[in-house]
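The structure that follows is given in the form of structure tokens.
A single protein chain has been removed from this complex, and every other one stays in its place.
A, B and C are the chain letters, set down in written order, and residue numbers restart from 1 in every chain.
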Amino acid sequence: MKARFSINSRNLPTLFTLGLFVIMFAVGSLSFPGFLSPQNFLNLFIDNSYLLILGVGMTFVIISGGIDLSVGSVLAFSTMLSSSLLEKSHWDPLLVIPVVLLAGVALGLFMGYIIQAFDLPPFIITLAGLYLARGLCYVVSIDTIGISNQFWQDAAHAQWNVIGQNFISPSVVIGAVVVIAGVFISRSTKFGRTVYAIGGNEQSAILMGLPVARTKVMIYGLSGFCSALAGIVFTFYTLSGYALNGKGMEMDAIATVVIGGTLLTGGVGGVFGTVFGVLVYGTIQILIVFQGTLNSWWTRIAIGFLVFLFCLLQRVFESRKVGKAKKPEAKVPAKSPS
Amino acid sequence: MSDKAPIVEMRKISKTFPGVRALSDVDFRLYMGEVHAIMGQNGAGKSTLVKVLTGVYKQDSGEVLLEGKPIKPDSPLAAQKLGINTVYQEVNLCLNLSVAENIFIGKEPMKLGRIDWKTMNRKAAEVLARLNITVDVTRTLSSYSIAVQQMVAIARVLDSSAKVLILDEPTSSLDDSEVEQLFKVIRKLRDEGLAILFITHFLDQTYQISDRITILKNGDFVGEYKTDQLPRIELITKMLGKELSEFSYSTNNEDKAKASAKARKDISAVLQVKNLGLEGSIEPFDLDLYQGDVLGLAGLLGSGRTETARLLFGIDSADQGDIFIKGKKSSISSPRHAMMAGIGFCSEDRKNEGIFAELSIRENIILALQARRGVLKYISMKKQLEIAEDLIKSLGIKTPSAASEAKQLSGGNQQKVMLARWLATNPIVLILDEPTRGIDVGAKLEIMEQILNLSREGLGVIFISSEFEEVLRCSTKISVLKDKAMIAELNGEEMTESGIMRTIAGGR
Amino acid sequence: MAWWKYVSSRKIFWPLVALAVLMAFNLFFTPKFFRIEVKEGHLYGNVIDIIKNSAPIMLLAIGLTLVIATKGIDISVGSIVAISAGVVAMLLGGDLLGVPKYPIWIAMGTAILVSVLAGMWNGMLVSRIGMQPIIATLILSVAGRGIAMVTTNALIVWLYIKPFRIYGQGYLLGLPFSLYIIAVLLILTALVTRRTALGLFIEAVGINPTAARFAGINAKNIIFGVYAFSGFCAGISGLIVCSTVMSADGNNAGAGYELSAILAVVLGGTSLNGGKFYLLGSMVGALIVQTLTTTIYAFGVPPEIAQVVIALVVLVISLLQSGKFRTMIAGFFGKRELAI
Partner (left out) sequence: PKQWVVGFSQIGSESEWRTADTKSVQDAFAGDPTFVLIYSDAQQKQENQIKALRTFIARKVDCIVFTALVETGYGPVLQEAKKAKIPVIMIDRDVQEADRALRLTIMGSDFVKEGEKAGTWLADYLKKQSMDDGKTPIDIVELQGTTGSAPAIDRKTGFANIMKQHANWQLTRSQTGNFTTSEGKAVMEAFLKADPKIQVLYAHNDGMALGAIQAIKEAGLQPGKDIIVIGVDGVKGAFQAIVAGEQNVTVECSPLLGPQAVQAVSDLRDGKKLPGRIWTIEGIFDASNAAAALPTRQY
């Protein structure tokens, strides 16, 4: 009983995020006709599956105390690479997918290796990665490349009905699989727990004899994998490769992770939180579209304001929680003299 | 035993840090089935020797043999794989993980390719139970005190099937009962054939547990001795390089201090506390501290001594009660307020709450004084150096220069830096939470001497230590805590070890 | 080799080496890169351009250095630049005859004031509400651009006020005027942080916030202060940006500057993990970033591969700064002195 409660209390930030998401969705439903529909809810997943996948990779990076600014560019690069391989080189889709994923992993491992081996700040190395991947996009082509490949077309147009006439796309399924895998890796594998340990205290993790060097490199490899996969999902979404895709998307990914309750200082948070972070981010965007009269510039102010409001509420709830949780914490270490 | 080949042999190990020769040509041998203590002053090179053995540092010269074969571990992980398990001096765990994970991470029980959390939690509770600790192992480690954390660090290495066990000052924040429990386990492991390297500054403990002693002094190898053939006084002389009697400390002095403090009782109270408390942290208590008083807080692990200190220093804000400083009611709602009112506080958790690892020793020392004077009244570099060097000298901080980074100091010397920081501010009331943690015999006496000196000059001191003996020696009166409440105040004749124990056992 | 040990252990040494390497490349491969002429009474050449064009980044880097030293980050500076530029342009007005609507000093003062307020907003979110710096400043980096556009009615405001040119385009004693602004601000900042205890407090807060609080430092106020100061620097930067092109573009003014400025600070030796900070290093970092850009323009790197070139140069410079990398290289050539 006790154990269950304490696990819950560790998940509280995530639950707050979920609660706030529900409130936001409810406000939208009450304010706008057509907002409260199953399809509108499912659209959140259809439209954000790539962000969800990026977010899962980014969650690991941030929990380890690092950051990966290259995700948007790597996503763009994999859209370029896959469209170019499909349309210009006419490769088989079943070959293209692994090659693109491998390219993403390789880029990630490369950055991870430099960060780890030379003790350099992830911010700078992944910023270089951001430029590098973006530059590679232009090297592939500065034009957009439309994808006419049948497999991709099918993936893009497929709609699977789930509740009545409401549908999801294959990307949603891919996103779901990634989330489940992410949750599993973070909670139930040695790799996942080492990521948390590194984020908690890297020096301690080394002294505890954990494979810190290897794990750190792998974290960026994993993020590279997620970025590449998100790129493929993105091409299912847009059926094209475009060098300017995903500009600034790294900030979206970071924001969703952090809104989901993961601390940028590392060690605290989780994949589930990121799912809700993505939902909140998506809902903010839908709300603004439904509102529909904001000028471009007011749109930005509104997004800023909603993020602010959300984070503020989150902080208020969190400080309440800390205040209340203090009691049991202080009592536990007490023990009788022997 | 000694006719067998040693399991670990370190030959002519040397290690230099910029400006410091931490080890020069040190030999060390460890046999199976023995507890081997390394003794030496702060900065003698004990931790460095351990870190060379476990691959944290690479020696400049010399070689390490394990079971006769040369080894070159390049990381703690590599050492662990060779069967060398270590508890390092500073608690090196991950506060964000659960207690159970801290014990098992890296060697989690697996089931069907996934971590078996249930088994892990159960086993963790079992291991801790062997050390007589009952805590909720699913909670994050950060919710427990330093003492519990130290027990967890020990539990982590007990669990495995190692050949060599290294414990670098594992007992520095444990109370007697915990230490006894730990020793029971250590003896059992020794009898099972493990080789155990044990570092402590407590002479009693050394004699209780160790079979053999290696003494280091200033990075030099002094000698290796059988414990039962080395009288205490000789050990101290060899460690310090001088007779203990050279120290000015004497009981006589102490009595005088106590007497004079009593005589001055009618003078002014520097700190008075009325009904101060915080729900869930510490129950309301009263407290009077007069000029020259040293108030010892005695209690068992987790009895609420640290909480009392935190409340007085404004780290936690009380939800009831008042604090009077020199008779004036003061609202202390933050450490800054407390400091401005003339209170100083040395935290027990020097790594997380005390030391600025990347700042120089000079900066570490003058920081609180500077904060007290305000941003604009910058202390000139000359003055800073003067203050810092004065304190470095008077506290005997071992460092090549005041400009070295604090993280380069040995653990005990870091502790002295924290004390120096508060001494520099010239406080009215000084709260010391385990100030002697990790400090060598010589320095310990010096520090207690300092405390008594200060109290003679009119400073009020609140002294927290897990060692009753220390508390008794320093204090003019003692408050006993139990289960987050102050249960009694002991004065004069009542101030004996058995008096404290009786109070704890009997009270409430 | 004692001098070598001394010199190479200075924090500023390796950034300077990186800058020198970039310059040396231009010396050999970019024709006329170092030619400096006198035109219209001032110096004229690529090197002067580098100084002039790095001015906005340098200013941002001064503020960011302090923010980063407290273990924070401010990604809203680019947007604050746009706000400041927008405010000053609107107050000066786009009169073709060059008559300002309000006196120039009022316009500039207001712009800086607004920027400081923006910085204080960030500071409040981080220090009082306890939001994570990157998210707290993300809010203003998104909303700030909107605010900039609201101020300019989303139009580009062109200015024709001659005296206002001086800040971004003017020269004094042959050198760009902005250089003097930076010098003054830099010296003031250095004085205030190093001749008072402020610098020490900032570093202490960045290294160990809990210990800083326990030592009686008012960490909250310090954190609040550095963000406000960062806003101040961004405000001045905005004035220079506006004056350089004599226009205010709410959309594009200062866009992406935050990354360049952070890059400059880190290349200059200040760690993103907070702690010790190096103002001069940040200035060298800003020069590195700008030299790289100017080199790409002057050398004629095609835009399609410019990004790859930037990436590789940043990687190489970072490696140069890594002690581990130097040790490795030194081991490679068997020279021990290289390693510190």
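Note that in this section a contact is a pair of C-beta atoms (placed from the backbone, for glycine too) under 8 Å apart; a residue touches a chain by one contact, two chains touch by 3 or more.
All of these numbers come straight from a predicted model, not from anything done at the bench.
Shown chains touched by the missing chain in the whole complex: A, C.
Of the candidate positions C:L16, C:A255 or C:L280, contact with the unshown chain belongs to C:A255. One of A:V22, A:I180 or A:L244 touches the chain omitted from the figure, and that residue is A:L244. Annotation: of C:M23, C:I51 or C:M149, C:M149 touches the absent chain (contact as defined above).
Only one of the listed residues, A:S29, A:T189, A:T265 or A:Q285, touches the absent chain: A:Q285. By the touch rule set out above, subunit C reaches the unshown chain at residues 30-32, 35, 39-40, 44-46, 49, 53, 96, 149, 154-156, 158, 169, 241, 244-247, 249, 251-253, 255, 293-294, 296-298, 300, 302-304, 306. Within the complete assembly, residues 32-35, 37, 39-40, 43, 46-48, 50, 137-138, 142-148, 153, 156-157, 234, 237-240, 242-245, 247-249, 282, 285-286, 288-290, 292-297, 299-300 of subunit A touch the chain that is not shown.
By our rule, only the chains that are shown with their structure count from here on.
Centre to centre, using the average C-alpha position, subunit A and subunit C are separated by 30 Å. Residues of subunit A found to touch two or more other chains are absent.
Multi-chain contact residues of subunit C (touching two or more other chains) are absent. Listing the residues of subunit A that touch subunit B in their complex gives 2-3, 6-7, 10, 184, 187-190, 193-194, 196-197, 199-201, 203-211, 267-268, 326-327, 329-335, 337-338. Across the complex, subunit A meets subunit C through its residues 114, 117-121, 123-125, 127-132, 134-136, 138-139, 142, 251, 254-255, 258-259, 263-265, 295-305, 307-308, 311-312, 315, 319. Only residues 56, 75-77, 79-80, 86, 88, 92-97, 101, 105-106, 108, 114-115, 117, 121, 132-136, 138-140, 143-145, 147-148, 156, 177, 181, 279-281, 300-303, 307, 483-484, 504-505 of subunit B touch subunit A when the two sit together in their complex.
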